[in-house]
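One protein chain is absent from this view; the other protein chains keep their places.
When the chains are written out, they are named A, B, C, D and E in that same order, and each has its own residue count from 1.
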Amino acid sequence: MRTVLVIQPVVMRAWEAGDGQELVRYLDRVKGPTTVVETVAITLGPASIETFYDEALALPGILRAVEQHGADCDAVVINCFADPGIVAVRQIVEVPVVGAAEASMALALQLGHRFAVVSTGESAGPWIELQARAMGVESRLAGAVGIAIPVLGLGTDPDETARALILAANDLIETKGANVIVLGCTGMAPVAEVVRTALPVPVVEPMAAALKTAEILAELGLRHARSGLYVPPDKTKFID
Amino acid sequence: MRTVLVIQPVVMRAWEAGDGQELVRYLDRVKGPTTVVETVAITLGPASIETFYDEALALPGILRAVEQHGADCDAVVINCFADPGIVAVRQIVEVPVVGAAEASMALALQLGHRFAVVSTGESAGPWIELQARAMGVESRLAGAVGIAIPVLGLGTDPDETARALILAANDLIETKGANVIVLGCTGMAPVAEVVRTALPVPVVEPMAAALKTAEILAELGLRHARSGLYVPPDKTKFID
Amino acid sequence: MRTVLVIQPVVMRAWEAGDGQELVRYLDRVKGPTTVVETVAITLGPASIETFYDEALALPGILRAVEQHGADCDAVVINCFADPGIVAVRQIVEVPVVGAAEASMALALQLGHRFAVVSTGESAGPWIELQARAMGVESRLAGAVGIAIPVLGLGTDPDETARALILAANDLIETKGANVIVLGCTGMAPVAEVVRTALPVPVVEPMAAALKTAEILAELGLRHARSGLYVPPDKTKFID
Amino acid sequence: MRTVLVIQPVVMRAWEAGDGQELVRYLDRVKGPTTVVETVAITLGPASIETFYDEALALPGILRAVEQHGADCDAVVINCFADPGIVAVRQIVEVPVVGAAEASMALALQLGHRFAVVSTGESAGPWIELQARAMGVESRLAGAVGIAIPVLGLGTDPDETARALILAANDLIETKGANVIVLGCTGMAPVAEVVRTALPVPVVEPMAAALKTAEILAELGLRHARSGLYVPPDKTKFID
Amino acid sequence: MRTVLVIQPVVMRAWEAGDGQELVRYLDRVKGPTTVVETVAITLGPASIETFYDEALALPGILRAVEQHGADCDAVVINCFADPGIVAVRQIVEVPVVGAAEASMALALQLGHRFAVVSTGESAGPWIELQARAMGVESRLAGAVGIAIPVLGLGTDPDETARALILAANDLIETKGANVIVLGCTGMAPVAEVVRTALPVPVVEPMAAALKTAEILAELGLRHARSGLYVPPDKTKFID
Partner (left out) sequence: MRTVLVIQPVVMRAWEAGDGQELVRYLDRVKGPTTVVETVAITLGPASIETFYDEALALPGILRAVEQHGADCDAVVINCFADPGIVAVRQIVEVPVVGAAEASMALALQLGHRFAVVSTGESAGPWIELQARAMGVESRLAGAVGIAIPVLGLGTDPDETARALILAANDLIETKGANVIVLGCTGMAPVAEVVRTALPVPVVEPMAAALKTAEILAELGLRHARSGLYVPPDKTKFID
């Protein structure tokens, strides 16, 4: 049995009542038979991450969650397309740390000539361009855009969400030559199947991509070096 | 149950007597519990792929093997770091096609700041640079070199092979800043564990990386678009 | 006198009856006064190269043709914009080896700020982007597209072929800022003059570009190094 | 009169006793005659920023400091070479926001063919490479390294600090062709003059570079667009 | 007091009568309180620089002007967006040399995700792309275009000039995702304020950007290395 710790880097008000349950059910369907998924959400921070500001306020909670729950897991998944804190988390754990964006883009590289990302919000396009540059895959990115529905509204009218994603994706396919579509938000998992059915190209759902990548890194015994970029921090110098 | 067709793109003289058996045993250890691995080697072509010339002569055999054996599988793996014929195979099948180099480099991107590849032969360094450029990840490649032991000699003295790989890898770590090492030949699987133990950074073994990536692409229902680069060929125009 | 061996990497059914003669006449018009052009077509393989699949099946024939006919020539030209087997051929001969795409793009770099390529078929655009990246000139490529007429149909209605090329070229000039057009198929030579007359920018015909480049490399005594990427293969390990 | 708010993104224990005073005196020497410098340090977080982990824990404090003190200033400077929170701060203010790294690299581009950065710690080299890539100036970066003295030890033995910086800088000049040196930590200001005198190339001290850049952006009335990457966050969705 | 020598690299027929006065008044408004601006125009050469031909004929005059007037200044500004002679001038002076394009682009990098340049004339777009590549910031350039009004006509109908600039800028903002506009000609200073007011993104006026950058380089004691690219020429080998 292998345990993957999935960090939900946002405060989920409705966690116990429902949203968290839906997340857990989705991960259960996606995970391999020998994987145990443990999910933890931060308790202080934003309800969604759509700007660098949101991300900044989520980071201490992510690190605290990893420090509290990461001791015995075999891999960590940061469940947000911003990959918030991915380098910082690698600096404090010995197990592989997988981001939704990195994992999705790594698979997309193997599925088509150019991929595009459809996310939400005005900030998403340039932000994802920065992510692709940081990962060194910017020449494979056909484009990135955000639909006008905010993260917390994605579930309000799933049909409308799917329609908006399909419209944006088809535009990237036709005008930018994209032949892979990556969904740029892990909150889009509920509509991924509808979008996939409607589009003529493969569609990568990032939460599943990250979980499966975490599983195979754990199985292969692969984890980042603890030197260079990922050298452990000196935790004695924090002051409060 | 999912079937992964592993194409061995070289002629294996000793297939029945032993080499093929070792390959099968390795894949059996690596594969997931619900995966069936079917292995097929080409019967006409080079005994190893170390130059573009070798690769060119292997390609028709690879395509024939896929055409004969690829009908009912769920994914295809090309079991050679040259990823020979990977685009051509994608043009003739509907299932995901995974190359050892692409899969290894995609995982390496998630394990460190810069990766390096240790392969065999004088041609390997520039060839792998071309592969990294084709994949669009050249800015993450710290370097690529070949050791002086040819592919068919890698098993002659495994200790010597491991020593040479460790020496070359440590040089790339120290002088080029590599913090992930990718083994640049699927024939290095037998010594991968020894090399991994000796090095201070993660070591990606490409055959396992490719098989596990094929498994998750199949599980996620992800396959390349059949448009653009992967449009099906017109098979009526071949003449003999 | 200098001999340039032109490899026709496709099976030409109508070789003796006509197509081959037209090719020979074109090369005769283009060649320098002291050049002897020797032309050889492969006898087993595709009738045209429009996909990686086609190319893969042409490669053994190309290598065989070079091995049989390349002994006494002063340069080799691979007469197809895919530059099929160009590296493999360099690994087995001592004389300069020129590809239609490489030669055309090298001249295009000296004729304008950005060049575009007009080829045939759906696969052409991304394929040519990969070629430009492999050559390291992707920042100079304004775009690449294929017209809807397949290679073997280019000669059916030359006026229609020219019209389609001119239309595609003007679009690349106006929307992508191309100021050089490269014809992306050596089968377009018969309509090159018509296209050139119609366009406001220079038009590079790749067969002529390759032949003239082969001539000057031979005259300058320039041939590739036989080390690194072009190290000779070990021919003893081929098995049939 | 123009006010520049300088955010010290680390907790300064000795603020009142001395370190803060030294910082204020330095900024006073560097600032223009009509500039008022207002300095504020965060009160909860790391004592220095040397890893992504440190940075993550500093971010909420930086944003809070800007929200509390940024109302009436004409520009904001983030006084750390990691440029922590620079995008997030731009999302919440209307005035120009200047980072020490961005400002230093922007000036370095105008002073030599290639610049190199000398910072502190093992993580610094790859981190600064990521910063240069994010800024799009990676082709101008000759190299980046960290000396072995941690940030909080830079002032312990200034002579030793200067010696280590000069040694590292000369190595980058000689082996990497750097002809501009950027000091990669604002805590190096006290030894900048000694280093500058010892080196044969220009030396950019980042705190001064950032302050002067903030002054001229304010004078020129230049501030970032509040659209795209810098769109304002929805502050109602934070939960505690 | 610091003296900045502003080289006007074009022949200004109307210098004494008016154009030069307007230039002087603008620089006086922009400069800092302790800066003395000394302006000198070349006396032999083009009346404006819109092509490489124009620039070539301006260069000897620029160098002569620097040699005659550059002895006691603290910084040199080349007052033209082509940055004519900027490297050559650095080879002959010890003080910082600032170009209008370099200074503008360096500031634009700090103001938005992608900048675009609006200049004049058909040649401007590709020329500015070459400048951005030479500076290594091409990945940040959204686009560059020239309006149809020539440099010497920019002042004929300032309203029409502003209208054309605003139209071109809005197109770059909407179709290319630019979120900073750089005016690509120092002759556009008189209409900069009108353009700035009309656009939803920051607008960089290059003459002011260059003067302010010269001031801060001088104040920071930063000047280019006199080695490598900027090694002094051997002036004894000029023959006339």
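Assorted remarks:
Note that in this section a contact is a pair of C-beta atoms (placed from the backbone, for glycine too) under 8 Å apart; a residue touches a chain by one contact, two chains touch by 3 or more.
Note that the structure is a prediction, hence the values are computed from the model and not measured.
Counted over the whole complex, the shown chains touched by the missing one are B, C, D, E.
Within the whole complex, the absent chain has one touching residue among E:8, E:35 or E:48, and that is E:48. Here the missing chain is touched by one residue of D:113, D:133, D:223 or D:237, and it is D:113. The chain omitted from view is touched by exactly one of C:24, C:44 or C:106, namely C:106.
Of the listed positions C:137, C:152 or C:198, the one in contact with the omitted chain in the full complex is C:137. Although one chain is not displayed, chain E still touches it through residues 11, 13, 44-48, 50-57, 59-60, 62-63, 85, 87-88, 91-92, 121-123, 125-127, 130, 133-134, 136, 150, 152, 227-234, 237-240.
Mapped onto chain C, contacts with the missing chain fall at residues 30, 32-34, 96, 98-99, 102-103, 106-107, 109-113, 135-140, 177, 179-180, 196, 200-202, 204-205, 208-209, 212-213, 215-217, 219-225, 227-230. One chain of the complex is left out; on chain D, the residues touching it are 113-114, 139, 177.
Criterion: only the chains that are shown with their structure count from here on.
Our note on geometry: chain C versus chain D, Cα centroid distance of 53 Å, whole angstroms. Between chain B and chain C the centroid-to-centroid distance comes to 30 Å (mean Cα coordinates, whole Å). Taken residue by residue, chain A touches two or more other chains at 113, 125-126, 133, 136, 138-139, 177, 227-230, whereas all remaining positions touch fewer.
Chain pairs that touch, as defined above: A-B, A-C, A-D, A-E, B-C, B-D, C-E, D-E.
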